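Notes to accompany the following structure.
Omission of a single protein chain aside, the complex is shown with its protein chains in their original locations.
Our next item is subunit A:
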Amino acid sequence: MEHIRTTKVEQVKLLDRFSTSNKSLTGTLYLTATHLLFIDSHQKETWILHHHIALVEKLALTTSGCPLVIQCKNFRIVHFIVPRERDCHDIYNSLLQLSKQAKYEDLYAFSYNPKQNDSERLRGWQLIDLAEEYKRMGVPNSNWQLSDANREYKICETYPRELYVPRIASKPIIVGSSKFRSKGRFPVLSYYHEHKEAAICRCSQPLSGFSARCLEDEHLLQAISKANPVNRYMYVMDTRPKHRMQSWWATQKDIGRIIVRISSKIWNDEKIRESDEKKRLNAMANRAAGKGYENEDNYSNIRFQFVGIENIHVMRSSLQKLLEVNGTKGLSVSDFYSGLESSGWLRHIKAVMDAAIFLAKAITVESASVLVHCSDGWDRTSQVCSLGSLLLDSYYRTIKGFMVLIEKDWISFGHKFSERCGHLDGDPKEVSPVFTQFLECVWHLTEQFPQAFEFNEAFLLQIHEHIHSCQFGNFLGNCQKEREELKLKEKTYSLWPFLLDDQKKYLNPLYTSKSPKFTVLEPNTVSFNFKFWRNMYHQFDRTLHPRQSVFNIITNMNEQNKQLEKDIKDLESKIKQCKNKPTDGILTKELIHSVHPESPTLKTSLCFKEQTLLPVNHALRTIEGSNPADNRYSEYAEEFSKSEPGVVSLEYGVARMTC
C-alpha cells in the first residue's frame, strides 16, 4: 500500500478506444492494492488488475485534463482523462510501482484469499496428477519407465522430478546425454501413443557446435527408437527455421576453420599465447558450443526435420506489430490486411500448426516416434509437443484433459511462464507470447472442428487471462524447482478447481463426446483457414463483436433441455401418483406446486415464444440492438451524436473472474 498516494479520483473520463469523436464516459477512479477500478455514471464497473498492466503512459496535458493510457496484457486498452495533473501523476506513479513487482511474494496470488481452508487448498492442487496422466497414456510399461535420475533436480533444474525414459536407457547414459544437451534437458517422454506404441519425446538442442559427438546421447536416442517395436526409424524435429540454423552452421564452420588455423598458430607462436586474441577465440568457441543440431552421420535410424518456427524475439515483435495495427483508429480494410501480413502473426501461427501436424502424422501414419527440440526446449518444443498430443488424443480436448496438457507440457517441463509473461520486473527481452500462440492454435482448431472440443472459446480466454493475472499459483515461477522453493502449494491456490467449478461457462454445447479416444484431428492449413482472432485481441472492444451470440443461445438451450427433461420426469411421476391416488387431493395439490411451473432456466431462455418467455426475451434483445454511435460510420459523427440512449452495457462474462 505504500505505493498508493491517491485512492480515489472523481470526474475522470474514460474515452472510447476507437471513437473519432472523443466520446467518453465520466466516472470515478479508485486505486486499491490489487486493482484499478473505474465506475462510470451508469454504475458500470471496469476492473483492471495491476498485474495485467503491461504499459502505463501519461500523455501531454490537454485542456480537458491529463490523459493516462493503460495497455493490458489481456489486450485491454483504456484511455482515461484525469482532470488534475497532480492526481494523474500520483496514479501513474502508483501504477508503475504496482504493476512491476520485484519479488514473487508481492504478487497477488500470495494475498488472494478465496476463503478455502488448507485441506481444500491442497485438494485443489492435487486435482491434476501427472503420474495418473502417464498411467492413462499407458506408461510405465515394458518399454518405458519412470526414472529417478532427476529426483533431486540434480541432472536438470528446469525439468520436473519425475521423468519417463526408455527402460533400456541406463542412468550413466542419461547423465551423459544431459551433459551434451543445453541446460541438461536430455530427451524424455512427453506423450506415449498406446495404440501406435510410438512416443513423443522432447529435449533441448545438442551442444554439438564443434561437430562434437556424445555417445551417451546417441545411445539414448537409439533407446528411444528401440522402445518403439513397430517402427525403428524415428524423427528428430528441430522446430527452428532451417535457414537460420544453416546460416548459423555455415558461420560456425567458418569460425571453426579459423579457430583451428589460428589456434595452431597460437600453439606455434608463443608470443600471442596470452594475448587478447586468444580470449576472443575462447569466447567464440564457447558461443559455438552453445548451439547446434544433431549430425545425422552419428545417429542411426534418424530422419531429420526442420519445421521453421521463429524464436521468442521474432514472436514478441510480431505481436507488437499486430497490436499496433489493430489498435489504429479508423482503420481501413486495406491497412488491416497489409498490417496483418507484415506483422507475420498468422504466418507464425501456421508454422506452429504445421509442425504439430507433421508430428501427429509421423505417429499416426508411420507409427514412428518423434523427438522434438528447439534451442532450450521450453518454448517451441512445448508448443509443438502439446499441440501434437492434442491432435492425437481426444482426452486433451476435454476441459480436464486440457488442464492436464498445460500442466504437463508447459508447467512441469519448465516453460518459463514468469519470464515470458513478465510477472516480475525483469528483462523485457524474455517476454514473449509463446503460450498465447498455443492458445490461438487451439482456437483455430476449435473453429475447424466445432464439435471436437468439450470447452469453448471463453475457456481459452480465461486461461489466457490467468497466465498474466498472478492470482493463482499455477503459472508463477519458471520451473517446478522454483515453484517448490516458493512453497506455492502452501501459499497460493490452484486455478484449475475454480475453472472446474465454473465449467458450465466453458462447455461447448455442440461437443460430441462419443468420438473414440484416438480420433485424430487433421486440420487444413491452407492459408485461408487462418483468421484474425478478434475475440482475443479485441476481447474488451465490445463494439467490434457480433451482436448476438449463437453460442450463448445454444448453451442456454442445452441447459434448458436438461431442465425440461427433468421436469418431464417429475411431471410424469406426479401424474402417475395422481392417477393412483385419485382421492388424495391435498397431496396432489402440493405436488403440483413442487413441480416449478416455470423453471428458472425457462425464464432465462433466449428462444422461442412459449408462455412467459416473451418479455424476458425482449429485454435481452434490446441490448443486442446496440447503438449506431458506437460504429463510426462516418466522419459526420459530431453532427449525429445528439443525446443517445444508454450505452450498450455488455461486459464479456469471461473477464469477470479476476474481480
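To be clear about the criterion, a contact is a pair of C-beta atoms (placed from the backbone, for glycine too) under 8 Å apart; a residue touches a chain by one contact, two chains touch by 3 or more; residues count from 1.
Just so we're on the same page, contacts and distances are computed from a predicted model.
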Chain not present in the shown complex, as UniProt names it (candidates "NADH-ubiquinone oxidoreductase chain 4", "Sodium/potassium-transporting ATPase subunit beta", "Dolichol-phosphate mannosyltransferase subunit 3" or "Myotubularin phosphatase domain-containing protein"): "Myotubularin phosphatase domain-containing protein"
Sole residue of A:Phe18, A:Trp47, A:Phe306 or A:Phe358 that reaches the chain not shown, by the stated touch rule: A:Phe18
Subunit A residues touching the omitted chain (full complex): 18, 326, 331-338, 340-341, 344, 346-347, 350, 448-452, 509-510, 512, 524, 526-532, 534, 538, 543-550, 553-554, 557-558, 560-561, 564-565, 567-568, 571-572, 574-575, 578-579, 582-585, 588-589, 592, 595, 597, 606-611, 617-618, 621-622, 624-634, 636, 639-640, 642
